[in-house]
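Shown here: the complex without one of its protein chains, the others still in place.
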Amino acid sequence: MERNEIFSRLEEVFRDVLDNDEIVLTDTTTADDIEEWDSLTHIQLIVAIEKTFQVKFTSKEILSWKNVGELADCIQSK
Amino acid sequence: MVFNSFIFWIFFAAIILPYYTVFRGKANWQNGWLLLASWFFYGYANWKMIPLLLIATGVFYWLGIQIERHSESEPKRASLLSTLGVIIGIGILFYFKYLGFLVEEFAALLEKMGCIDSKPALRIVMPVGISFFTFKLIGYTIDIHLGKIKAERDALAFGTFVSFFPTILSGPIDRPGEFLPQLKEGRSIDYDNLAEGLRRFVWGLFLKVCIADRITSYPNAVFGNVSYHNTTSIILAAVLYAVEMYADFAGYSEMAIGVSRMLGLKIRENFRRPVFAQNVSEYWRRWHMSLTTWITDYVFMPLNIAFRDWGKWGLYLATSINIILIGLWHGANWTFLFFGIYHSILLILVAATEKGRKAFEKKHRLKGRWFYVTPRRILTFILVSVGLVIFRAKGLSDLGAIISQCGKGFGPVFTNGLLEIGTLGLLSAVILFLKEWKDENQWNIHFLHSEHAWIRILSMAVMIAFIIFAGQWHGGAFIYFQF
Partner (left out) sequence: MKGLRFLIRCLIVVAIVVILDQVCHFAMDTIRKKALLAKPDNYEMTSYYGVEMATEDLLVLGPSTATHHYIPSVLQDSLHMSARNVGKDGAFLYCQICQLSLILERYVPKLVIWDLSDDCLSHNLDWGDFLEIRDFWPYPLNDFSKAILKEIGPAEQAALHSWLYRYNSKLPEYLFAFVSGRNSFRGYVPLPADAQYAAGIGTAKAAENLHPLKVELFEKVLSYARDKGCQVVLVTSPRLADDDVQQSEQYRKLCEITERLGIPYFNYHKDPRFFGNLSLFRDADHLNENGAALFTHSVIQDIRREI
């Protein structure tokens, strides 16, 4: 899957789960940049992402992402 | 050595002088000096436990490097080593803290069932600070495994990170990723750091000596002898205990932060005005933050991730395990377990009603309105205070005694010691509350941090004079020392 497509679908998921239509994602976006993104919504996001992209992440992968860029890399590698 | 004692001040003066003169700017020398000072400090508390500290430091230093070395080539081995590290850390903690209790409880059970005749006692001396430095070590291993930090090759820096004397006995629990980089550079004298460090130290001293130690005699008297007291006194003692607990622990943390700052090192904050929390969930984000964030990052998140397909029940389960572990971290006693269970019920309630509450707030535009916020804060304070009574109880029977005394009705309040507590203690608590209130609302009134030098100087002098005049200098050690 193309990286651009990954990003646009991720944005959809984020906007839906976090209930905020203004969210824009870049490679370096982290939880600090988005108010609604905390440790609890993080899990909801992951569940939604796994569903949307039809993938399954390992705990280690999830815990090691530093920003959205690394998350996208992980999706791409699946 | 407690922070509010002459002997510590003399010790600290002896440390800081060479630190900023002979060793100024030389990172290795400064780190080595801090390491020696820290070992001395720890040995002063209990020299018999120094070998444990040294061995643990050595073992984890080696583990960290090994995990990193194998993480690219043999990830399975790295994983194994990381798990080993976690197990060793938990094992140390378990052995010193919980084994004795479990053995005794198990033996008591066998005795009740008639299987054995007498209860063997297993007395294991608990090293001070063990709950703090083992967590630092476990976190270190996990962070390397996840690639969040690089293994520390500098033994002096690593040793200092583990044994750092301001934080080894009662926290805050620092993260390697935040602390170790600061040790890389030599620290020269920074007068802003010295001034700020002194300010925080003096403020912490105020909290500890003028509030916590002043108030402590009342809850001690009431809870120490519960069967003589009625509900009125118990309620007053519970409220005072809640204030005491905060002032004691926040005071210690402020002093630890202040001392570190004077050494040019920034460490984690531990409290963010918990009295203003509007629900129990927010309370835990403001109370003992270095511990709760640690458990959130290393326990809660992994659990949440593991349970993510179970929807909200997964969340509730993870929350419960999380808070029960936080309760049990404080010690080996059924009361800490009950404390955890009590809070897990409250946290689940908060989580379950979150969506509804947010919608309600939005609809009626309640956010930040005083008539909405104040009752919530008061309710949270009451719930937290009840939890602290459970926390404080010496055991199940003690807890039972408290509950049964409450059932006997109100009556005249016990007044021993209330003169000094009600005047000096109350005055100090009011000063604390006003300061936190202005900070919470971000009002631009500052004394110790005023932009005018003369206000800062005057405030500092008045504060010091007040502490000498109104402090309780013959109070007890920090409550959190035994954890």
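Order as written gives the chain letters A and B; numbering starts at 1 within each chain.
The working rule: contacts are C-beta pairs under 8 Å (C-beta built on N, C-alpha and C of every residue); 3 or more make two chains touch, one makes a residue touch a chain.
Quick caveat: nothing in here was measured; it's all calculated off a predicted structure.
By the touch rule given at the top, the unshown chain touches B in the complete complex.
Check B:Y44, B:W334, B:F360 or B:W473 against the missing chain and you find that the one touching it is B:W473. In the complete complex, the residue from B:L80, B:L379 or B:L419 that touches the missing chain is B:L419. Counting the whole complex, the residues of chain B in touch with the unshown chain are 5-7, 189, 191, 194-195, 419-420, 423-424, 453, 457-458, 460-462, 464-465, 468-474.
Here is the rule we go by: only the chains that are shown with their structure count from here on.
Across the interface of their complex, chain A is touched by residues 145-148, 296, 300-302, 304-306, 308-309, 315, 351 of chain B. Residue ranges of chain A in contact with chain B, taken from their complex: 39-40, 42-43, 46-47, 59-60, 62-64.
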